[in-house]
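With one protein chain withheld, the remaining protein chains of the complex are depicted in position.
After this line comes chain A, so read on.
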Amino acid sequence: MGRYFRRKLLIYGLTFFIAVSINFAVPRLMPGDPVARMLTRNSVSNLESSEAMRGYFNDIFGLDVPLWKQYLNYWVALFQGDLGVSVFAFPAPVSSVVADALPYTLALLLPSILLSWIVGNAMGAMAARNKFLDNGALPIGYVLTAVPYMWLAILLAWVGGIILGWFPVAGGYSFALTPAFTWTFIVDLVHHWVLPFLSLFLVALGGWAIGMRNLVIYELESDYANYLQALGAPNRLVRRYAFRNAVLPQVTGLALQLGVVVGGALVTEVVFAYPGLGSLLLNAVSNQDFFLLQGILLFIVIGVLVFNFLADIVYVLIDPRTRLGLEGGQS
């Protein structure tokens, strides 16, 4: 077991190293020059002051040293928690820009992924043993998964925001308010959160339910289920076993979903103008903000790795078959 986790950690470490290196390279391979862009933004016409400003910006962004040194500096800074300075939100440091947006994304995605997983699995398991429910729930599930989620988001914004007028259609909170830890602000926050949450929740729900239904049906027809029933085991026991075994692949699916939690809802955030990482990513790209882009991608990479590692651990805990494979069980 220990050997397994050491090997896993090594693989994850290696992945992290490569991902961070690519993360460093990608923005630098993009066409365009962020410093030139900042200069145009400041519309400096005097050649001399323009040169001075170029030197200043190059120095701040660390672009005045050779590429290999930039790369080393990048690693050193990374371990000091310094992700550089944002171009688009200059002079705010990338870490604070990301830290401002991260809670919105997490608050949107974690509940929608977890709740849709729990509710979807419960619905799927129920559908698997009840024909009536199956005939009703399954088509709804198919429709929900087949719907493109930005389309559903627009539909929800239109129905819930424009027609019914129950929810605001854009923003993370009302522009009239300043972020503060007060009831008014929290209620406002939740109010803005409902529609984007619903759009993500509903689309994911159908997929989980259909997957779970098929898995449970497969388990209920397996040999061990038949044997238990031949020995007169009550349906309760057989279903419990079937559910437990069917949920295993779903756990992997959940971990993969959680892995992309950090950057997963770009389109939804754009539709609802929600101030999360997705919107930020879009801004970073359109402003050629190397450092912000790097920072966000770094968070996404870390998210994927951490959740995958968690999934590995959880899987070993809940499925003895993987555990034995690692220990080289007798056969």
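The criterion applied here is as follows: a contact is a pair of C-beta atoms (placed from the backbone, for glycine too) under 8 Å apart; a residue touches a chain by one contact, two chains touch by 3 or more; residues count from 1.
By our rule, contacts and distances are computed from a predicted model.
With the options "LrgB family protein", "M42 family peptidase", "Citrate lyase alpha chain" or "Peptide/nickel transport system ATP-binding protein" in hand, the undepicted chain maps to the protein name "Peptide/nickel transport system ATP-binding protein" (source: UniProt). In the complete assembly, the contact with the undisplayed chain comes from A:N245, out of A:S116, A:S199, A:N245 or A:Q288. Counting the whole complex, the residues of chain A in touch with the unshown chain are 222-224, 226-234, 236-237, 241, 244-245, 248, 318-321, 324, 329-331.
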